[in-house]
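The structure that follows is given in the form of structure tokens.
Note that this complex is displayed minus one protein chain, with the remaining chains in position.
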Amino acid sequence: MESSKRRTRYVLKRLLQAIPIVLAIIVLNFFLLQMAEGDAVDVLAGEAGSATPEYMAELREKFGLDQPLIIQLGVYLKNVVSLDLGYSFRHDMPVSQLVIDRFMPTLLLMTSTILLAVGFGIVLGLIAASGLNTWRDTVISIFALITYATPLFWVGLMLIVVFSLKLGWFPTSGMENFSMFYHGWERVVDIAQHLVLPTITLSLFYLALYTRLMRASMLEQAGQDYVVTARAKGLTERRIVFVHVLRNALLPVVTMAGVQVGALIGGSVIVESVFAWPGLGMLAFEALFARDLNLLLGIFLLSALLVVAVNLVVDIIYSTLDPRIEMA
Amino acid sequence: MEFWKLFARNRSAVMGMVILVSILLMAISAPLFFPADPFSLVGQSMSPPGQNGFLLGSDSLGRDVAAGIAHGAKTSLLIGLLATLVAVFVGVIMGALAGYYGGLVDNLLMRTTEMFQTIPSFLFAILLVAIMKPSINSIVIAIAVVSWPAVARLVRGEFLSLRNREFVQACHTLGMGDIRIMLGEILPNCLSPIIVIGSLMVASAILIESGLAFLGLGDPNIMSWGFQIGAGRTLLRSAWWVCTFPGIAILLTVLAINLVGEGLNDALNPRLREHS
Partner (left out) sequence: MTRLLEIKDLHVGLPAGGQRKFAVEATNLHLDANEILCVVGESGSGKSLTARAIMGLLPKPHVHIAKGQVNFLGEDLAAASEARLRKIRGSEISMIFQEPMTALNPVMTIGNQIDEVFRFHKKMPGTERRSRALELLHDVQLPEPEQALAAYPHQLSGGQRQRAMIAMALALDPKILIADEPTTALDVTTQAQVLRLIKQMQKTHGTGVVFITHDFGVVADIADRVAVMQNGLVVETGTTDEVLRKPTHPYTQALMAAVPSLLPRAARPRSDKTVLRVNGLTKTYSGGGGLFGGKARVVHAAKEVTFDLTRGETLGIVGESGSGKSTVARCIVRLNDAEAGEILLGDADLRPLGRAAMRPHRAQIQMVFQDPFASLNPRSKVGRIIAQGPELYGASRSEARDRALELLRIVGLDDRAYDRFPHEFSGGQRQRIGIARALALEPKILVADEPVSALDVSIQAQILNLLEEIRDRMNLSMIFITHDLRVAAQVCDRIAVMQRGEVVEIGPTAELFANPQHPYTAELLAAVPGKGWFSAENKSLPQTS
């Protein structure tokens, strides 16, 4: 009872701590918007072809762009809180609408990537650490080293060359084959087929990271005093590894999984643009080409919020793994 | 020297060093072997490797892939090095102040790095370059901006633990000034981890740079590996070599730097030394 109350308190505390970070990100977003050359009116005027200075001044007043910076910031904050992220003139749609439409594909890609990378990373790290300095360890370590050094976009392109163009196993791009009008189960299978290459591409780098981390963490924990105690109790090596060492070794891996979510979104920009996966990353790539900064900043904000949310989930998982967290 | 002996014991680190030096030589000698501008159209387009005088083939416009790789080496190494220097410089100052003084400075820094951990750093770099317009300067600044918090966190941690060490307290009881304690007593004791993180950061900076160039955010006047791959991706079906060889160049460079970084880590980290 006491511990569950503590856990609730801990989660609440983390939630409160996230608020200033979210605020800071919104403010950062606002200033980036300011830094960009020209404002929305310039963009509008550019779209229209030509506009008189009077008309532009009128527009500025209408959008509140003649107000002092601090007031504009206040307005921006209010807008963000009410989920108004501005307007994309290229797509002729509110940014929030665009971003939310493209949210699900990215979430799907990220979930499958995290599961693959963390899951396999833990298993490979475990295998490497338990067979220290054997061929298994060497092979896994070399694999991790190489994937850790490979640019994501290049891996994606090479996978397309081999598995799509040469072997024809998986589709080259997109999330589903619209021309087939699949329904129900068939559609799921179709999406899953499209998902394979982007997921593998995006996971590779993180897989290497978690493998190396897990290996190092297992080796460090195996040298701790409590392992000698467990041995002195007459436990089998199997029990020592899987019950005593594993749980302690997982702690830094879980922490890292949270930290890396932000980087994962950055990676998804590249992977989605390589595979034309219709998510936030692809949208960002399009916005980049169209010089649609408003949209780019909207994506930036939403993905930052996503990271905050994922980190919160990771913290909760962590607090169930490490009893000492209650003290903090 | 003892350090080089330890470093040379690590075979993969030596291998990394050899690869890195060759790439460095390639970057330096590029104008010698490929005196023409790598953007110039020098012959038959879409030549496969080994034909029409193209060692690694040519792209859709007849640009020499090999020339691009040789000239791109300079770009990658230069940007990686510059961005790392800026990031390490800023990170060491911030981390040292935060770790040494604690309190408000520390709080501010920790919140900042937390924020940096939260925002997707590659997306942030894209934004910065897009806003500042792509150029060597903006790319270096963008990479440094997203990289310094990692250095600051590391240096802060080192300073935080070292400032409570008894030898630092002894300096306080002697009445030594803060600057002198920070620079003369504490900093020399955390140089090894800074060197290691710095070398690994060069590798990640090269990866970020190639990603930016791939997305079309490279300096338009300078040849880079990422640009080559980005420009060649539409030819994937017909001319695989345009994308493949620059990618291998990135892979080898980053791998070599990582190997050297790990070698440095093993050689500089006395804890590991005792175990090996």
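Read from first to last, the chains carry the letters A and B; within each, the first residue is number 1.
In this text, contacts are C-beta pairs under 8 Å (C-beta built on N, C-alpha and C of every residue); 3 or more make two chains touch, one makes a residue touch a chain.
As the structure is a prediction and not an experimental result, all values here were calculated from the model.
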{"item": "Listed residues A:102, A:212 or A:244, member touching the removed chain", "value": "A:244"}
{"item": "Touch list for chain A against the chain that is not drawn", "value": "9-10, 12-13, 16, 224-226, 228-236, 239, 243-244, 247-248, 251, 321-324, 327"}
{"item": "Positions on chain B where the hidden chain makes contact", "value": "165-167, 169-170, 172-176, 185, 188-189"}
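Basically, only the chains that are shown with their structure count from here on.
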{"item": "Cα-centroid distance, chain A relative to chain B, in whole angstrom", "value": "22"}
{"item": "Footprint of chain A on chain B - complex, ascending", "value": "111, 114-115, 117-128, 130-132, 203, 207, 210-211, 214-217, 226, 229-230, 233, 236-237, 240, 243-244, 247, 250-251, 254-255, 258-259"}
{"item": "Interface residues, chain A side, partner chain B - complex", "value": "20-21, 24-25, 28, 32, 35-37, 145-146, 148-154, 157-158, 160-161, 165, 259, 262-267, 269-270, 273-274, 284-285, 288-289, 291, 293, 296-297, 299-300, 303-304, 307-308, 311"}
